[in-house]
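In this view, the complex is presented without one of its protein chains, the others remaining in place.
Now for subunit A:
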Amino acid sequence: MRLEKCWFCSSTIYPGHGIQFVRNDAKIFRFCRSKCHKNFKMKRNPRKVKWTKAYRQLHGKDMTKDTTFEFERKRNRPERYDRNLTEQTLKAIPLITKIRHDRLEKHISNRHKPGKRKEMEKDSKELDQDIGMLPKKLISNEVTAEKTKIKVKVVQQQTEDNAMEE
């Protein structure tokens, strides 16, 4: 039993799933589901189809270089059965998967950071500039209090002087 990779979307193909297409030059294309198979028949290039791993890795959306990928190599020589080795491998697999997943999430959130900061700046600027456009009811009492606090001082001394002069 071997877990293959879908030629189109690069997801794992478990036993009992998918179709293998053999071309006349003996190249085998494996597909995980009919969606990928149909896209292949339409002659679409996976590097241009947004939801495939090939596109995402090509355009830097997902991480490409990581040590966790080294663990998943295609091995053609069968390993001699060793109970300890098998046990350790089976314990390690979910750990490695979790680490890879966490690193991938970090990569994606790092990618989003500068965009998020720009959004925040833009929003706060908009708030400062255009707060007057909102109806008075929506603006909280604190804000209206701040705005209405700025009062012009009435100068009364001058009028008294005028009166006194005359």
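To be clear about the criterion, contacts are C-beta pairs under 8 Å (C-beta built on N, C-alpha and C of every residue); 3 or more make two chains touch, one makes a residue touch a chain; residues count from 1.
Everything below uses one rule, namely that contacts and distances are computed from a predicted model.
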What protein name does the UniProt record of the undisplayed chain give, "50S ribosomal protein L14, chloroplastic", "AP-3 complex subunit sigma-2", "PAT complex subunit CCDC47" or "Thioredoxin reductase 1, cytoplasmic"? "50S ribosomal protein L14, chloroplastic"
Option touching the unshown chain, where A:M1, A:L90, A:L138 or A:V152 are the choices: A:M1
Option from A:L3, A:V22, A:L90 or A:V154 whose C-beta touches the chain left out: A:V22
Logged for subunit A, residues touching the omitted partner chain are 1, 15-24, 26, 28, 38, 41-43
